[in-house]
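Here it is, the structure, as C-alpha cells.
Note that one protein chain of the assembly has been removed; the remaining protein chains are unaltered in position.
Presenting chain A:
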Amino acid sequence: MTTSRRTTPLWTPSRRSLLQLSGLGAAGGLLAACSGPSVGGGGGEEEEGEATDWASIEPATEITWWSNHPGNTKELEESYIAAFNEEYPDIKINHVTAGANYDEIAQRFQAASGTDDLPDLVIASDVWWFRYFINGQIMAIDDVFDHLEVDTDDYVETLYSDYEYEGKHYAAPYARSTPLFYYNKDIWAAAGLPDRGPETWAELQEWAPALQAQVPADGQALGLGIGPSWAGWWFSNVIWGLGGNMSDEWTVTLDTEEALAAGAFVRDMYNGEAAFAGLGSDTNADFQAGIFACLLGSTGSLKGHLDAAPFELGTAFLPNGPVDAPNVPTGGTGLAIPSSRTPEQQLAAAMFLKFLTERDNTALFSQSTGYMPVRTSAVEGEIMAAVYEETPQFRTSVDQLQQKTRVQDWVRVFTPGGDQIITDGIEELVLAGANPEDVFPDVSSKLDVAFEDNVEPYL
C-alpha cells in the first residue's frame, strides 16, 4: 500500500474524467437542445405573407393531432377520428397524447418549435394560445375557415372571441369550460340548508359552520385547490365580485383597494378561525369522498363527478361578491393550427377542426364530459335538450356561460408566465397566510417584467 497520491499525466483521458466532463456538459446544455432563435429587434408574430389560395390546395394525406384528451376523452377523440375518416378516408390522423394537461402540451409544443416534430393541430388553452401567437407559432384560421365555409357565427360568441386579436382568430373553441360550484346534496340536507348554491361568498361563509359539522374533522366546507392554470382562474371570480381586477388591459391593478380586499378574503378563506376552505392532494376525489361539502371545479369535471360521486350532486353558479356584475371567467382549451406546417397540412387540420366543432360533435363532447357545447345550435339542439332533461346539472354551466361570464384579465391569460406568477402569489396568501399588501407588489413587479420582456417587444 502506498500513501502518496498517484501521479497522473495531465492529458491522459480516463473513464472518470470523461464521466465528469459529460456530466458537467449536461448541466450546462439543458435548454440548448431546443431549436434556437435568430437575433434581431423585431417581434415573433407571424409575418404577413402572401395569402394562401386555399382553393388551390389539396389537403395532406396525413396529419398529427396533439391532445391531452381533456375530460378523459381519448376514446371519444378516437371515435371522432374514425367518423372523420368515414367522410375523408384519404386523411390519416395521428392521435398523439402529448401531455397530461394543457401546460405539458404547451411546454412540448414550444420546445419543438422550429423543428419538424410539430403537430398539425394542437391544444391551445386560455393561458397559452396568446403566447403561441406572439411567438408566431400558430396561424390565423379566418381565411381557411372561410374557404371551408365554417359557420363561425354559430360559435358561442364569448368562446370564439377569446381567441381574437386585431380582428383575426388564432384558434377555435374545443373543450371550453368555466368554474362551477358543485355541492353534496346529502351534506346540504343534513346541514339544513336550502337545495341551492350560495348566492354570495358571504352566504357561503354563513353556511360554513353548519357544513363543517357534517364533514370529517380533517375536512372543510369548501374544497379549493391552488395549482397552476387553476388558482388564478377562480381568483378572477373573487376579485371581480369585489369590484377589482388583476389588470386593466396590460396595466397590472393588484394595488387597488378592491384587489387587496380580494387577496385578504382568499387568505382568510384558508387561515384563521373563520377559515372554511381546504386543500387536498386530489380535491375532486376528496369531494367525492365527502371530505369537502362543496367544491369549485371545472365544468369539465361534471361527468366525472356524476359518475363517481356516491351522493346526489348539486351544481350552481359561482358565488357573487358585493358587486353584482358578470364574474365568471371562461377557460378550457381551443385547438390551433401551427403556422410552420405546409398549406396542405394546415388545410387538412382545418377540415378536421371544422369536423370536431360541428354541432352534433360538440354536443356529444359536452354530454360525455361536462365541457360546454361551443356552438349555439348545439346548446339548444336536440342532443343537449335530452341531456338537460335527463341530467339538469349540465344546464347550469350553459346558463352560467350565457349570464355570468366575462373576458379574462389580460395579465393572466396573455402575459407569458402570468398565470404562474399569480398562482405563486395566491399560494403565499393561502399557505403562508401572507398579507396581500406584502405579496401583491412582488407579483405586480414580476408581471410587469414578464410583459416588458415577453410581450411588449413582440406587439
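Everything that follows uses one rule, which is that a residue touches a chain if its C-beta (ideal position, glycine included) is under 8 Å from a C-beta of that chain, and two chains touch if they have at least 3 such contacts; residues count from 1.
What we mean here is this: contacts and distances are computed from a predicted model.
This figure omits one chain of the complex; the name its UniProt record holds, of "Lipoprotein", "Gas vesicle protein GvpJ", "Ion-translocating oxidoreductase complex subunit D" or "Sugar ABC transporter permease", is "Sugar ABC transporter permease". Among A:77, A:162, A:258 or A:286, only A:286 touches the chain that is left out of the view. Here one chain is not drawn; of A:116, A:218 or A:249, the residue touching it is A:218.
Among A:134, A:296, A:335 or A:401, the one in contact with the hidden chain is A:134. Along chain A, the points of touch with the absent chain fall at residues 1-3, 5-6, 13, 16, 18-34, 36-44, 103, 107, 109-111, 113-114, 131-132, 134-137, 218, 227-228, 279-281, 286, 291, 416-417, 420-421, 424, 427-428, 431-432, 442, 450, 453-454, 457-458.
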